[in-house]
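Read the structure below first, then the notes.
Yeah, one chain of the complex is gone here, protein chain that is, but the others are all in their spots.
Every chain is named by a letter (A, B and C) in the order it is written, and numbering of its residues begins at 1.
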Amino acid sequence: MFQSEVQIRVRYSETDQMGYVYYGNFAAYYEVARTEAFRQMQISYKEIESEGIIMPVLEMRTKYIRPARYDDLLKIIVQVKTKPQGTRITFHYEVFNEAQELLNVGETTLVFVDVKSGRPIALPPIILSKLDSFYN
Amino acid sequence: MFQSEVQIRVRYSETDQMGYVYYGNFAAYYEVARTEAFRQMQISYKEIESEGIIMPVLEMRTKYIRPARYDDLLKIIVQVKTKPQGTRITFHYEVFNEAQELLNVGETTLVFVDVKSGRPIALPPIILSKLDSFYN
Amino acid sequence: MFQSEVQIRVRYSETDQMGYVYYGNFAAYYEVARTEAFRQMQISYKEIESEGIIMPVLEMRTKYIRPARYDDLLKIIVQVKTKPQGTRITFHYEVFNEAQELLNVGETTLVFVDVKSGRPIALPPIILSKLDSFYN
Partner (left out) sequence: MFQSEVQIRVRYSETDQMGYVYYGNFAAYYEVARTEAFRQMQISYKEIESEGIIMPVLEMRTKYIRPARYDDLLKIIVQVKTKPQGTRITFHYEVFNEAQELLNVGETTLVFVDVKSGRPIALPPIILSKLDSFYN
């Protein structure tokens, strides 16, 4: 299983008048976690795109448990629990605050798409080979 | 069943470099749809908050089918399929573009919380009474 | 002089924990006002981009006078005070709430850029001709 960890400091702009991080902002946090997970696998999402592959999100789920607040230093644990097959990859997220309280859990499924054809494609070999080491 | 409809014009700020509406922005669209649904039920979410009740989101799910794009005039159909009981209310969403293509479907569950105690409370009678007419 | 008006309902996602619209969100409101101003001139910004011209912002100024709040129905008056010459266009904005209080004033200068060369270009004749009628 692949697992990595990233820290995000909550910005003022991300709060709402309830005094919590707006529920819609976790999607961006999850994406930061994915980008950093890829970077730790030596994969650059930026390069993936520059080679004509995009990764739109097919599905997202979030279960909110406790609120995040301004200036909290969040820890996001991101996991790819099973080695991806076919055209898709699923990430799981757990968000903690500094008191190690679990704030929310989420899941996103993304698909690899060829920009030119607009069609799903199998995971690029470069990514598969990087993932290999984590599942043996 | 309660159902209402709202239109949202996609803003430039809501696109990303893929040329699509960023997947995280639908949470805000859903919330606009909820606010307008409440307004059509003669309920003001703003007043709910000013009476010391907040409605944090407990759970969100989205299934992305087709991308939304800049300047699209989206139609969001929002439904409360069953009459809410206890402390929670669930909204379902369908987002269409002008070509009547289904772009995504979503679901959010919210809980009524008393600001002072921080605890879940039963649906306020004022909201229940407004909902009554839609479920008889 | 060209002048138009647009209404924007403040979203919950746009507030911050101060209970105000986050100061950075007015940039997106201004851009909605620009897009609608163009639409009222029979110009589609979407089409401008599809013809290989983009309009990045060169400069923005905002003076904040009173806060905007959740669910406010804002009125934005947008003006192009002088007929644009050369490669740039300047918009002025005034934002009012429903009580007709002036919330803030802003100004943005944008440049017309050819996507392929990355260089500023003169205002496209199609836009100039639409503007003509407002300055004679």
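Criterion: a residue touches a chain if its C-beta (ideal position, glycine included) is under 8 Å from a C-beta of that chain, and two chains touch if they have at least 3 such contacts.
Small disclaimer: the values here were computed from a predicted structure and weren't measured.
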Touching residue (missing chain; options C:M41, C:V57 or C:I77): C:V57
Sole residue of B:F2, B:Y45 or B:Y70 that reaches the chain not shown, by the stated touch rule: B:Y70
Touch with the omitted chain, as defined above, among C:Y20, C:F38, C:F96 or C:F112: C:Y20
Residue of B:T15, B:T35 or B:N104 in touch with the missing chain, whole complex considered: B:T15
Footprint left on subunit C by the chain that the document does not show: 17-18, 20, 22-28, 31, 49, 54, 56-64, 67
Interface with the undisplayed chain - residues on subunit B: 12-13, 15-19, 22, 24, 70
Those residues of subunit A which, in the complete complex, touch the missing chain: 9, 11-13, 27-28, 31-32, 35, 44-46, 49, 70-71
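The rule we apply is simple: only the chains that are shown with their structure count from here on.
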For subunit A paired with subunit C, centre-to-centre distance based on mean C-alpha positions, whole Å: 34
Whole-Å gap between the CA centroids of subunit A and subunit B: 24
Whole-Å separation of chain centres (CA-atom averages), subunit B against subunit C: 28
Overlap residues in subunit C, where contacts from two or more other chains coincide: 12-13, 70
